[in-house]
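The complex appears here without one of its protein chains, the remainder shown in place.
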Amino acid sequence: MTERPFAITLDVGTSLANRTGAWRTERPVYVDRMPPCNDACPAGENAQAWLALAEEGRYQEAWRQVVEDNPFPAVMGRVCYHPCQRACNRATLDETVGIHAVERFLGDEAIRAGWPLPGPASATGRRVLVVGAGPAGLSAAYHLRRAGHEVVVMDGSATPGGMLRHGIPRYRLPRPVLDAEVERLLATGVELRPATTVTDLRATMAEGGFDAAFVAVGASLAANAYVPAGDSARVLDALSLLAATEAGDPPALGRRVAVYGGGDTAVDAARTARRLGATEPLIVYRRTRERMPAHEEEVEAAEAEGVRLRWLSTIARAERGSVTVEEMALDDTGFPRPTGRTQRLGADTVVLALGERADLSLFDGLDGVRTGDGVVRAGHDGSTGAPGVFAGGDVVEGERTVTNAVGRGKAGARAIDAWLGGPSPERPPRPGLAVAERLNTWYYADAPASVEQRLTAARRASGFDEVVRGLDESTALYEARRCLSCGNCFECDNCYGVCPDNAVVKLGTGSRYRIDYDYCKGCGLCARECPCGAIDMVPEPI
Amino acid sequence: MLQQVEGSQAVAEAVAACRPRVVCAYPITPQTHIVEALGRMVRSGALAPCRFLNVESEFAAMSVAIGASATGARVYTATASQGLLFMAEAVYNAGGLGLPVVMTLADRAVGAPINIWNDHSDAMAVRDAGWVQLFASSNQEAVDQHVLAFRLAEELSVPVMVCMDGFVLTHATEAVSVPDPSDVDAFLPPFRPRQVLDPADPMSIGAMVGPEAFTEVRYLAHLRMLAALDRVPALAAELGERVGRPVPALVAPYRLQGADVALVAMGSVLGTIADAVDALRDAGHRVGALGVTTFRPFPAAAVRDALGAVPSVVVVDRAFSPGFGGVLATDVAMALAGADVPVASVVAGLGGRPVTEASLRRLAERALDGSLEALSFLDLDRPAVEAALAADGSARPTGPTAESVLRHRGARSRRPPGSPGTPAGPTSTEVAS
Partner (left out) sequence: MTQQAPVKYYQVGSFAVGNRLLPSELRTVQSDPARANSLTSGHRACQGCGEALAARYVLDAAMRATDGRLVAVNATGCLEVFTTPYPETSWRLPWLHSLFGNAPAVAAGVAAALETAGRGDVRVVAQAGDGGTVDIGMGCLSGMFERGDDVLFVCYDNQAYMNTGVQRSGATPPAARTATTEAIGPSPGNPFGQGKDVPAIAMAHRIPYVATATVADLHDLERKVERAMAWHGARYLHVLAPCPLGWGSEPADTVRVARLAHESGLFPVYEAVQGEVTDVLPVRRKVRVEEYLRLQRRFRHLFDETGAVREPETVAALQRMADQAVRRVGSGRTTHRTTYEESR
């Protein structure tokens, strides 16, 4: 080309010499906020991370992300009451993401495909005793084993699983699923000693050469509850009913069964009774339905199966073939007060489901252990005050759920590992919550939640087949893709696209973006149009 | 080959021989015959692949030309009068961008009052637009100047306007030799643009330039214009040799040898002036003439050289700056600055008023006898003016400012050749009765 005219004709792209970043008073900064699902998960799962992998069809990687925190995806996908979903921001758009259903899908895929759990790190030569093969104990065993310790799990029962096996009915958790996940866990090198009841912890530790112990004996005793009953009245506790049913020796209940209590165990008992032939199981609860501790979906499932509910009632007395219930009324503080009005109802059996308590005898004589309110007062990391003795699960205070137990098992394992000289379990400061107000939801496509198929009521009443059917792959994939990725960049390219100054650099799949502060004028469009709220505008340092 | 042909047709054929790729025009009298003829040629396929765009205004015509030229096409358009003023913004833009557009200006008076006849007020309105302005005194000159114009424009990256008198030339049928296309091809190489919109070599054309470089942009444009003062004679000589006839360059002297008075003018009036000069010479008066062919850039040196020995100069302008005087006269006076030669400005032939040989002779005679005023209007209808002034009731033919201006000019021009100056009286009068 010949020489260009002076000044009026310019070489392309030369404005790069003009660093407009100097205009800026605020700068965009990429952040990772705490997604509400992760925040709510007692097991500390990074649900958002594994959903992100799942939505790309990378199921095995997604599963590996799950088992970073929880070795029982197939179990938890079924029995967890998914607090993650109650926290899910998608509810502000349409319905929450079916996180549990995706987890279950991943868990089932893993069982089907035989994906192994990650094996142990190099051996530390340390030995850890775990007492109790329930979710807390097995979770602790898993994480301890991963850290390279030798782990022995002792349990008084002949079969492992604790409440998973003896407390949760098969229609919620088929035993092949439980067996598969427990076996897979043991395959990492965890030694299980079933039918081994520990009575003297220090002696067992000394005898076995254990450097530390994690006690997770659970809460398997029925709470003491007194219901005046005639001699011939048939009264059972719910845990016994569930355990006997699991053992293949269910008690005869009769046609009319009254279950007394409002928790999940009461519901399990009523639903189990229905399957054992009770045509009219009745749950009697002293407060209102809204105040019932049992999870709503469980209550709904029970009703669908023919379980009836009676609110604001206590069982005043049990007789042969009947119970006398007294109506209650809530006072100003919401506490139920007796009204004196009673009614007699037919009941062949009364099942008491008024709570469970832990057997704390193992801690007797251990220096430094504090107990109270029927639980061990342990630190959040499970430390009991007795050197080398940690506790978790239902034996310590806290929500008595499988998920919480798994989380406490992990926390205990980390604390034990640190106590044994492993890396300190220090965590980075918890980032701020990715609240719904930070999202720009316009970008998310409308997508109602998938519905898991359920067994028909008729088939439910006739046996212990699993009620909730899982999602097939396409539905699970769809459900994973409903995740909003709250507070964490999912590489939608919005910031890269909406910058009027081309000041966002795209670093390639998986590597996210970088702000080019040479040109960024600080307009804030990237932050405003970020669907998931992963960009903060912060004042420029003066 | 000489043929009897209308000026517009001849110009159209000359333009066609230059193989334009884009022709765009909006109709305005008296330019229409040129673009109609070109339109026919494009339609017939004779000019393929040339496109003819019927645009919605002169502003659009010049704008299309700008776009096409910046994309490397040889472009041509034509206009006149109001049309030129309507496109004025784009005329300046083409000049500023240095785009080698060639445009015929069929010179016509500018209204109001609306007038379709010839004078040079349209061309004068855009003399500072950064265009080369060539003035044809005959259709043969116009034809040759168009061929020269494309070569000059493309060599220097400057737009060129060929000014030919409306009707007098555009509509006159006379013997003209249109250059043979092969001669034109030999003279005019393919357009190699200095800047072009091309995805293979992108650039930004038309930047905003601030105080830090605007003067330099203009100065460089000035230098390119000055280069035309060298290139026009060279190209005229080259083309003249090829077509076998002289092609006008900067100025055209006529019988200036030993002249006491020189009549200076542009355009077709030079023919009448030549007749007047011949008659005056025959009568023993030493009168000559100088045609200015290249008006922008102004050939000051050539003018000075041609008029160097002439003691009295009369500039016949077919346009003027109201409140001052003739435009060409001003330029000639500046070219002669320091030569101590009086320059009289005569405004003539406005809006198509015929400039007769007789009037020109009388004008020359007054210049010879020293009675010519500094500024005068040829063949002014004095009774009509007097009547209008009287009817107005508040006659103000010469306000204080105009008076002083004219006194100043008169102080230089009323001196008889060779004698000391005398103060001039305030006057704005006609030469002939």
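Letters A and B mark the chains as written, and numbering starts fresh at 1 in each.
Just so we're on the same page, a residue touches a chain if its C-beta (ideal position, glycine included) is under 8 Å from a C-beta of that chain, and two chains touch if they have at least 3 such contacts.
Just so we're clear, the structure is a prediction, and the values are computed from it rather than from any experiment.
All shown chains touched by the missing chain in the whole complex, by label: A, B. Contact with the undisplayed chain is limited, among B:Asn93, B:Thr293 or B:Ser376, to B:Asn93. When the omitted chain is restored, the residue from B:Gly111, B:Pro202 or B:Gly308 that touches it is B:Pro202. Counting the whole complex, the residues of chain A in touch with the unshown chain are 7-8, 10-20, 23, 55-56, 59, 109, 113, 442-447, 472-474, 477-478, 481-485, 490-494, 496-498, 500-503, 506, 508-509, 516, 518-519, 521-525, 527-529, 531, 537. One chain is missing from the display, and on chain B it is touched by residues 21-22, 24, 49-51, 53-57, 59-61, 63-73, 75, 89-90, 93, 97, 197-199, 201-210, 212-213.
In this section, only the chains that are shown with their structure count from here on.
Chain A meets chain B in the complex at residues 1-12. Interface of chain B with chain A (complex): residues 96-98, 157, 192, 194-196, 201-207, 209, 213-214, 216-217, 220.
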